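Missing here: one protein chain of the complex. Every other protein chain is in place.
This part shows chain A:
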Amino acid sequence: MNKSNFQDPFEKERIEKGFGKMNDQGEEVTMVLGHKDVRRCAHNAKTYQSGAAPGRIVIPSEENIRDIRQIPFEVDPPLHADYRAVLDPWFKRPLEEEYTTKLKNQIQSLVKEVLKRESLDIVSEFALPLQSRALTLLLNTPYSQAETWISWGTHVFRSEGTALDADKANILYDYIDKEIERASAAPTDDLYSVLLASEANGKKLTKKEVKGVIILTFAGGRDTVINAVTNSISYFSEHPESLERLRNEPEILNNTIEELIRYFSPLTQMGRITTEASNVCEHSLKADSKISLCWASANRDANVFENANEIVIDRKINPHVAFGFGTHNCLGATHARQILKILISTLLEEVKSIDIIDYKENIEDLGHFKRKVGFDSLHVKFNY
């Protein structure tokens, strides 16, 4: 019973110093570890900016493989607000009944499909198709597109190790270019077309800006959703009593979802670049240095969370920052929450228990911090 245990590698340094250090392809990163400091820095966009060179705030940095700015993610206030205002209503669509019904159909039929199998790998045969199919709803593109995205494999950007693979990224960028041209020639009601017809900050979005939004939508919601789904399944396989409890107390489902997201923190951290000399935890930084807001560490901060290293499925007050904090909080959060809600509800209805047969952990190599963020593979058998 430890496959769904995700250790907190940051605890010691969070308590002793409040920050850690790692090296990202030659650039030093000061990792902000405490809940309050993470929120303080996330809030201070003037000193800790997102609008640096495209790709630089991502860890590992994508500066060498991307020159398109992701929007609104790599734009600072005040320009950020108008982009965000254009996107927010679209990314709230997962709350609409029509959307939820379709998502439910997708997830239910996937679960029914895999129930028949003797065993399967959750990462590649369940979480990846689930995430890809659900993305057709978020983009409002034909369901058949999911097959293309599934064929790309679990990591669009990431190859082995920490280095980034430009060839893989180009598959995505070329695909998006084609889709934008298609939508521009014959608009539909998909996200590409809607963006091409939108205005922000007083002018029409350019194709380059549209591309920036779409890259963000693909990249931000891929590994994160796959990890959230896979890790949650690992948890329920080792905790059948939690499945039982949720069947008896469905009213705690929302607390459970937020708690799983806190505990697993599918996105470990996000960078910012200092615009001026500053201080983090009495550690001085020069202008143009890179810090990271370490969501995964903040979410285990014992000053905020009692029994921070345990999954407490009915945790009432849970001010986690797994979806980020403040201005740049996750645009896809509504979609992600709906996925988990429908997935867990479907498991409660269809599945009695889950056995883990075999697994391989996915450990992020963050300098001397090693963080388990998910699984490369998780072979299970569903019992029903």
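Side notes on the structure shown:
Note that a contact is a pair of C-beta atoms (placed from the backbone, for glycine too) under 8 Å apart; a residue touches a chain by one contact, two chains touch by 3 or more; residues count from 1.
Assume contacts and distances are computed from a predicted model.
According to UniProt, the chain absent from the figure is "2Fe-2S ferredoxin", selected among "2Fe-2S ferredoxin", "Acetolactate synthase", "Formate dehydrogenase gamma subunit" or "ABC transporter permease". Touch with the chain omitted from the figure is made, among A:Ile171, A:Ala333 or A:Leu348, by A:Ala333. Note that of A:Met1, A:Ala185 or A:Ile317, the residue touching the chain absent from this view is A:Ile317.
Considering A:Asn5, A:Thr100, A:Ser119 or A:Asn254, the position touching the chain not shown turns out to be A:Asn254 (whole complex). Of the candidate positions A:Lys3, A:Lys17 or A:Arg40, contact with the hidden chain is made by A:Arg40.
One chain of the complex is left out; on chain A, the residues touching it are 36, 39-40, 42-43, 92, 254-255, 257-258, 304, 315-321, 323, 325-326, 329, 333-334, 337.
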